[in-house]
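Complex shown without one protein chain; remaining protein chains in place.
By letter and in written order, the chains are A, B and C; residue numbering begins at 1 in each of them.
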C-alpha cells in the first residue's frame, strides 16, 4: 500500500442526510464506529458495513464505506457471505434489537457457532423503532413503553448470555452516549480474530420513555449522601472484572463463561458495560475452512481467477469427469 | 368426565407403519411419550403432538393422539398457537436437532421467552437423519460422521444452556435408551406449568457412527479396575445435583442458572441426564394473557361462541364504531 | 350503476410538515371538523419511512356527496414549516391560498437537506425560469403570480400570546400547538364554524382535556388574527351543511380490526410491519369486547361446559417473525378458532411456506395483506398494488387458495368477514389484499353501510361418535371433508405437509396422490360455482359501453370519482375484479369479449391483473394506465389519462403525480 494521508472523520462521512430523531442514541453509535475506523486507519474501501432493517438499519448510509442495508433480521448471513468470500475486508454488521434478536435470532445463534472474523453491533433500544415503538425482545416483562396498548408480556432475552452460549468469542456491552468507551470496544472487536458481539444500550427518546438517557444516568436514583444521581452504568474494567480467557483449558473457559453469564444478569440499578468475555483461542471459521481447503487464505473466492483473458473457463474438469467415465 | 376405563399403551398406538431404521433411538422416545401419557391417564383426544420435519418429525403419526406434523423448524409456533387458542389441550412438540436448533433456532429462543405451558422434546442425534446424515447443530467440531466428506467445522450449540438463557422454566436431558427415566422426565415436563424443554440423546445407528449406543455405554472407556465399560451417561438426581429453583429471589434464580449452565458443559467421558433447571415461579404466558384479558381462562378462543344459532355475529361492535362516529 | 353527477362542492385542503410535528393529528382534527360540519371527507396520508424530521403531508377532500379519492388541485395549503411550501406551492390552484409561517420567508431551498436533490433542482429550475431566487419568499411570489392568495401567520408571536393566556411561557411546549393553529387559520379563512374544530380536537386527543383546552385557546387566537388581518373574500368556504346521513370517520386498518372482531376472529398474530401493524395495535387495544350473551349462542363443539359471559376476548400475539406469525395462526385455526395474521410485502414473502402447509392440510386461515411499495423493503410507507401475482402463486407446488381484494373501506369491512367465511367453508387459506392507500386513508362512511351479515363456518363436526374412525381428509364429492377442531372427542386425526391418506398419515402411493391433488384442487371449482358473481366481480358505470376499464383493489375510488368528473361524452364500463383467485374467467370473458377497448388501470409496473385476465381468458387489455411511483392515483390523474386514451389510443400511460 502506498503511503497514505492520515484518514480523518471526514473520510468516513457520507453525503446522505441523517434522519434519526434528535437525541437518538444511534448518533453515538455512528460516531463511535467512524472514530474506531479513524483510529485503526482502515481505508474506507476496505470496510463493508452491513445492516438490517430499522432505524439502526440506516446507519451504513451515513458512513463513507461500502454500506449494505440488507433485510430485516438478515445482516449476519449477508456479512458472513461477504467476509468468507473476501476475508481481507473489514466486515461490520449492525442490527436493531428486534432485527438481531427477534426475527434474526436464528442467525444470531448459528453465527456464533461459526466464529467468523466480523464485528456485530446491536442497537439495543428496547423497542421496534421504525415501526413505531412495539416491544423489542430486550424489553422487560411488565414494562409499558409509550406506544404499547398493554404492558409487555414477554420475558426479555439476555443478549450477552445468549451470545456467549452461542459461541461468540468476544462479547461486550457499550452505551451509545459513552462514545469514547464504545469506540474502544468497537476497535477491540474489529481487532479480535473471530466473531465479536457488542450489545449497545441505545436510548430511543421517541418511543422508549423508560430506559432513557436520564434513567441510565440514574436521575431517579438519588444518592442520599451526595444528593446526586447514582448512574446505573458502570465500567466492568474499572470494577476489576476480567472476562479474558487466559488459556485453552476447558476449565478456564467454562469458568469465564460462568462468570460472564452471572454478570450479564446484573441489569437494574447497576448496569455493567465493557468486555464480558473474550476467548482468543477458538479458531476462526476462516482457519477452519483452511484446514479443509489449504489454498483458501491465498486465493479466497473473491481473488480467484475463473477465466482466461479470452473468456475460457480455466477450471480443469477432466479429472472430475474421468471419475464417471465408463471404461 | 364420565368414569373411564384405565388407558393402556394400546390406546396410544396408531395404525401407521413405523419406518425408522432398526435400532434407532426414536423408538425409545416414542415409547417414553406413550408411557408418560398412560401414567398420566390423559385421554388421547386431549393431547396434541406437534413435530417438525425429519425422522423425528414422523413421531406423531405413530401415536394415537392428535398428531400435527408441521414444517421444518416450525413445530413451536404451531404448538403455541394451538395451546393458546385452547389451553385445555396437553401440547407436546418434538423436533430433530436440526429442526429445533438449526432452522428453528429463532423460534427456540423466542419461545423460551414466552413460557407457554407446553413440553418440547428434541431428538438429539448429531445429524440430519432424513436428509442422509449431514452435520446437525449439536455435532461437535472436528467430528466426521459417516456421511460427511470433510470433518465438521461448526462449533456445536449447547441446547441445555441455550434453553436456560432463552427462558425455558424446565430444562432437562434424557437418553433415548433409558426409556423409564425419559418417561419420568416427560411426565414432569407435562406436569410443569410453563415451557418444559427436554434434550434427548438419541443414537442414530445409520448415520452417527460416533455417538452410538456403545459410545454412550462407554464401551471405549474400559475401567482398568473392573475391566468393564464406564458408561458415559449418569443421572443428575443420583449425583446430588438439584436444579430446582427454591424461591423467587433473583439471587437464587441466578445461582441455579449458573449451576445448570456449568453442568451443561459437561459432555465427554461423563454426560449427565436429568433435570438441569426448573423454575416454578415464572408466570406462564397463559397467566400473562389473563392479566390483560381477564375472561381468557374461562373463555379461551377455542371455547368462545362467535355466532348465534341463526348464524348472526354476536360480537357487539356498536361501541367500537361509536368511537369513530362523527358527532 | 349510475354515478353521482349532482355533486355541488369539492374542496381540497392540504397540510404538511415534518414527521413528529403533528401533521397527522391536525389533519385528523380538520377532517373530523369538516365531517362534523356535515361534509363527506376523504383524507390521504403521505409520509417517509422515518420517525422524525422528514416531510409528511395529508390531503383532505371535503364534499357534499361521498368522495373516494383525492384530486390533484389543492385549494388551501396549510403549513408551518418551509419545506411544505417549497414542495407543494405549485399544487395550489389559481384562487387558492397558502397559509405559512411569516417568520420563515427567508429560508433557502439549499438549506433544506430533506428535499431530494432531484426535486430541489426541479424547484430551483422553476424559480430560475421565472427569474426568482431560492428563498421561501420567491416560491410564494411565484405562487402569488399564479393567482394564489398568501396568508402569512406570525406563529411565534401568536403562540406567545396564547402562552400568556394559558400561563405557559415555555415556547417549546407551546410549539406543539402550531399544527392546530394552521388548522384554525384554515377554518378562519374558510369562514367555518370553530365549534366543529373543537369537536375535532376532543375526538383527536380523547381523554386529554387539558391539551384540548390549550388548543382551543390557540385556535381562538389565530382565528381572531386571521379575521382581523385578511380580507374575508377567499373564494372557498366551508359553511355548515345539513342533511347528510350519520357517518363515522375511520381509517382502513381500524375498520378491518372491527370487522375481524365482528367476524368472530379470536386469534391474531403479527410481526410489526408498516402499514399492517396499525390494525394489530388496534386489536391489542380492544383485546376485550362485548358480546351479546342473550342471543341463542352456538358454542364450539369442544366447549364441554358452556360458560356464559358478556365479554369476549381476542388473543393477539406479537411473534418473533412472520414465519411464526403464519404458523401460529394456523396452529390456532386447527383448534377451530377463527385465526388470522396481518402483514405487508416482506412479511408475506416469509409466509410462503406456511401458506402451502395450510393449503395442504386444508386449514382455514386468513392472511390480511396490506400491499406497499415493493420489491424488497421498497417504499415501506408508500402505496402500490404490486403483490397480486405473487399472492396468486405464492408457495411451491399447487394448492387451493382464495385471493380477494377490497376496493374501499366498506368493502374491506365485508371482505374481512367473507374471508373468514370462505376460509372455513372451503377449508383453504384466504389472502385478503388491501394496501397502504386503504390502510392509511381516512374516510367518512355512512353508519347505515354497516348492515347485518352472517357467519358461515362450513362443515364442522362435533363430538358425536361414529362407527368408523374419523377421516379428516375423507374424499367427498366437493373435496370438502367435515372438519373437527383439535380436542374433539372421537375425532383424532393427523396432519402433515407430506402427501397423506384420508386419515392424514403420510402416503406416497401414486394413486392416492392423484386423488388427493384432485380433492384439494377441485375445491377451486366448487368455489367458482358457489360464490355469487357479485362477490367475484363488481360492475360499475355503463354496462352497455364498448369501452371497459379493468381494475381491482383501491383504485376503485379514484376511478369512480374520475368517471363522475369525466361526465357525459365519456361512458365506460368499469369491471372491478374482487376475487382474483380463482379468477372469475367466465364472468369476465362474457362481458369483455365484445369490448372494443379494455383499459387496465393498476398501480404496478406490469399490469398484473391484466396478465391474469389474459392467462384466464385469452383476452388482452388494449391500453394500460399504470402508476408505480408509490403514490395512489388521484381521480384527476385517471380522468386525464382516460381522456388521453380515448383521444389518442395511447397504449401505455404511466402516471407520476403526487409528492
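Definition applied: contacts are C-beta pairs under 8 Å (C-beta built on N, C-alpha and C of every residue); 3 or more make two chains touch, one makes a residue touch a chain.
No experiment lies behind these values; they were computed from the predicted model shown.
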{"item": "Shown chains touched by the chain that is not drawn here", "value": "A, B, C"}
{"item": "Residue among C:141, C:266 or C:382 touching the omitted chain", "value": "C:382"}
{"item": "Selected residue (touches chain absent from view) among A:8, A:41, A:239 or A:304", "value": "A:304"}
{"item": "Touch with the omitted chain, as defined above, among B:45, B:72, B:114 or B:232", "value": "B:72"}
{"item": "Contacts of subunit C with the absent chain, listed as residue ranges", "value": "48-49, 116, 118-119, 345-346, 348-350, 352-353, 356-357, 359-361, 371, 373-380, 382, 384, 386-387, 389-390, 392-399, 496-499, 501, 506-514, 517-518, 521, 604-606, 611-612, 614-616, 618-620, 628-631, 654, 656-659"}
{"item": "Touch list for subunit A against the chain that is not drawn", "value": "14, 16, 43-46, 48, 50, 53, 58, 60-61, 64-71, 74, 76-86, 88-89, 106-107, 109-110, 289, 292-296, 298-317, 319-321, 324-327"}
{"item": "Contacts of subunit B with the absent chain, listed as residue ranges", "value": "17, 19-22, 53, 55, 71-73, 98, 102-103, 105, 128-132, 134-135, 137, 147, 149-150, 154, 206"}
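What we mean here is this: only the chains that are shown with their structure count from here on.
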{"item": "Chain pair whose interface holds the most contacting C-beta pairs", "value": "B-C"}
{"item": "Separation of mean Cα positions, subunit C and subunit B [Å, integer]", "value": "42"}
{"item": "Mean-CA-position distance for subunit C and subunit A (Å)", "value": "38"}
{"item": "Residue list for subunit C, restricted to those that touch at least two other chains", "value": "287, 320-321"}
{"item": "Per-residue multi-chain contacts in subunit B, two or more chains", "value": "106-107, 109-110, 289, 292"}
